[in-house]
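Every protein chain but one is kept in place in this view of the complex.
Chains here go by letter, A and B, matching the order in which they are written, and residues are numbered from 1 within each.
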Amino acid sequence: MILELKDYLDDMKRCARCSLCKWPPLAQMKSWRFSNNCPSIARYNFHTYSGGGRMALGLALAEGRLDTITDELLNIVYRCTACGACDSSCKYNAELEVLWPIYSTRAHLAGMGYFLPEHSMIIDSLRKEDNTLMKPKADRGKWAEGLGVKDLSKGEKAEVVYHAGCLYCYDPELSAIARDTVLLLKQAGVDVGIRGSQETCCGSTAFQLGFQGEFIKFAESNIDDWNAAGVARVVTSCACGFGIMKSVYPLLGRQMKFEVLHITQYLDELLKQGKLRFSRSFPARVTYHDPCNLGRKSETYVPWKGTEKKVLGQFILREPEKAVSRGWNGVYEPPRDIIRSVPGIQFVEMERIMEYSWCCGAGSGVKQTMNDLALWTASERIAEAKSVGGEAIVTACAWCEQNLKEAVRQTGGNLMVYDIVELVRQAL
Amino acid sequence: MQIVVCVKQVVDPEMPHSAFRVDPEQKRVVPPPGTPPVLSPFDQNALEAALQIRDRLGAKVIAVSMGSSLARPVLSRTLAAGADELILLEDPSFRDLDSFAAAGVLAAAVRKIGEVDMVFTGRQSSDWDSGITGCVLAEELGFPCITVASKVEIADGQVRVERVIADGFEVVEAPLPCVVTIDSALGELRQVTLQALSAARKKPLRLWKAADLDLPPLPPPRCELLDLFVPKRETNCEFMDGDTPGAAAARLAERLREEGLL
Partner (left out) sequence: MALRRDTYRLFENVVGPENISDEPAVLRSYMYQPFGSKEGVWAEISPEAVILPATTEEVVAIAKICNRYGIVFKPMSTGWGLHNLPGVEGAVSLDLRRMNRILEIDEKNMYAVVEPHVICMQLQVEAMKRGLNCHIIGAGSNTSVLASATSVVGYGPDGLSMGFSGRNLLGVEWVLPTGDVLKLGSPGAGSGWFCGDGPGPSLRGIIRGWEGAWGGLGVFTKCAVKLFHWNGPPELEMKRTPPNYVLKEPIKNMKVALFSFPTIEKLAEAALQLGEAEIGWFVSRLSPSFVGLQMASGANYVATWQTGMLQEMLKYSFLFVIFANSEGEFDYQQKVLAQVLGDTGGQISPVSESREMQELTATAVIKVDEVTRSCFRTTGGFNTSFGAMDTVDLAMSQIKAGRVLKDKYIRRGVIMDDGGDNSATLVFDQGHMAYTEMLLMYDHHDHDSAEGAYQYLTESNQAMLDQKLGTPIFQVSQVGQGKHGMFGSACYNYDKWLRRIKRQFDPNNACDPTAYSSPEE
């Protein structure tokens, strides 16, 4: 099993409690207004809600210092989008894992049978319908009706399988984007297919909520299916899916005979190869929101296994040396390159970007279970986009897009929210 | 009418193979992190049986679970599905009881509840599959017991039960109170809604420890667990050659006979 709280005891015991997890990397802080990095501590304020506080909570659980699992404890544990900003901020000074103890704490509690009522709905839906949205499995492929795209579940063969992801399949507004995506790929001459009603959830939500048993089932069956389909590439619009396939699937020890690409990487490649060309201008001042799962959380995670040796008296030397994922190798440039190459567009960065990007607030089941936290977090992002004069905010994740849109509707602003594919379609 | 449903919290039988581990020293299944326990599937059918009767005739449905460490969010699903009350028999001394001892504790709880007309259990639990508890519970209570029920009806103080048998079903009647163990053929437990899950928090949840029950000394274990291991699954693939398909088939038949499979 990959989420074992006891594997992270040393990390949890060596937190310096310096609070770096509560801020963007200090050298990257640009203003007081946007000086938070963690939605959870920013919203709820008790230390427990920070990366360090969550490590202390995890340690207390692992050491048996919390004998009663209260509803409030569960609320604290799950009032967190597991966006990983704490982890990136910690790691430019230390080599501790922060995000994985957070996941593992959840897995520990879930293993004991503790979770929120909403989670049992999500997990039931996964078990029965292969998606997290409580939608019928049979309807999963409906978004692609009439597109004339190959269906690999019916034995057709293609070089690339397009994995739309749960939200793109079922949300009417978002499934239009999935349709556009397939059309774009076909227009660029890509030999693309889908898995129709046989496509399943990537397991990301289950993983992030700590239900790793459920996650493993989906991950293993996806890997097996793609291997069996003989595809060279899996291209997905779902940033959560991409993040989990890149960072966690490889830990399951199954050979993955395909390359995983996010749609932004693929479109960027097709644009750079001249297979897609922009012809229309998009005259707007646009900023880009990095989805956590496409950014810092898509970096392949290598759990450290080794021995600790004491040298120089008490210096704890890890052998072999630990590979530290700082979130610096996420997918940051491809979406930016796409935006920059749209004629007439004026691209402007927000203050918190890339590995220290502010989360939209939807991740890790928070949108489904604690919409107030999700919307508050999104409204902070919208304020940030406006502060740099953004007329539109572009993103590349269905959850981010949906959440930001709802927050704009709620706050009554005029900021436009675009999926990057929408932008590309409009500019072609 | 009061109906007691005995529900057991078990290791998820649908967990991925790679997550299943046993501790050979302790002879125990290691609870896998990230794989919550579930209500034993046949016990879910048992709860559904009780709820169907409640829907038709009106009754108070009390779910009872027993163990040393019970997960509230898992068991409160009984309340969300429609049970009126949940009683947790939780005590360190209830750890790893065998079916006989477990039936003893459950019987004490049923006696404490009092005025119970029916007790439903699953036909067997999905962890050990013994199928003993329901019958022993009936014995302890001095109630008649009908096992492997696929349909339960009550009329005129009698219970009429369809029992699953190898070539169909048989119908059995018994006077109340009685114990019925339920089969999956009765039907899946109804879906719960989020609202029901939230409302379940307001329903009564009682916690009874060993000291709260009028418990006779629990019988010593009647079964000894000698070993617990995950069976090794080996696959060998052998191709049968033959000049003609017929010859290959004949060779295949011979091989199967050699292996004692025909």
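Everything below uses one rule, namely that a residue touches a chain if its C-beta (ideal position, glycine included) is under 8 Å from a C-beta of that chain, and two chains touch if they have at least 3 such contacts.
Just so it is clear, the model here is predicted, and its values are computed rather than measured.
**Q** In the intact complex, which of the depicted chains does the undisplayed chain touch?
**A** Its contacts among the visible chains are A.
**Q** Of A:3, A:38, A:59 or A:206, which one is in contact with the hidden chain?
**A** Of the candidates A:3, A:38, A:59 or A:206, A:59 is in touch with the missing chain.
**Q** Looking beyond the chains shown, say which of A:2, A:15, A:126 or A:342 touches the absent one.
**A** The single option touching the absent chain is A:15.
**Q** Which subunit A residues would touch the chain omitted from the figure, given the whole complex?
**A** Spelled out for subunit A, the touching residues are 13-20, 23, 25-32, 35, 44-48, 52-57, 59-60, 65-66, 68, 70, 72-73, 76, 91-95, 310-319, 321-322, 324, 326, 328.
Just so it is clear, only the chains that are shown with their structure count from here on.
**Q** In whole angstrom, how far does the Cα centroid of subunit A sit from the Cα centroid of subunit B?
**A** So the centroids are 39 Å from each other.
**Q** Mind pulling up the subunit A residues that touch subunit B in the complex?
**A** The contact residues of subunit A facing subunit B are 1, 3-5, 69, 71, 74, 104, 106-108, 110-118, 120-121, 124, 127, 210-217, 220, 252.
**Q** Under the touch definition given earlier, write down the residues of subunit B that touch subunit A in their complex.
**A** Residues in contact with subunit A: 9, 12, 14-16, 18-19, 31-37, 69-75, 77, 80, 191-192, 194, 197-198, 200-201.
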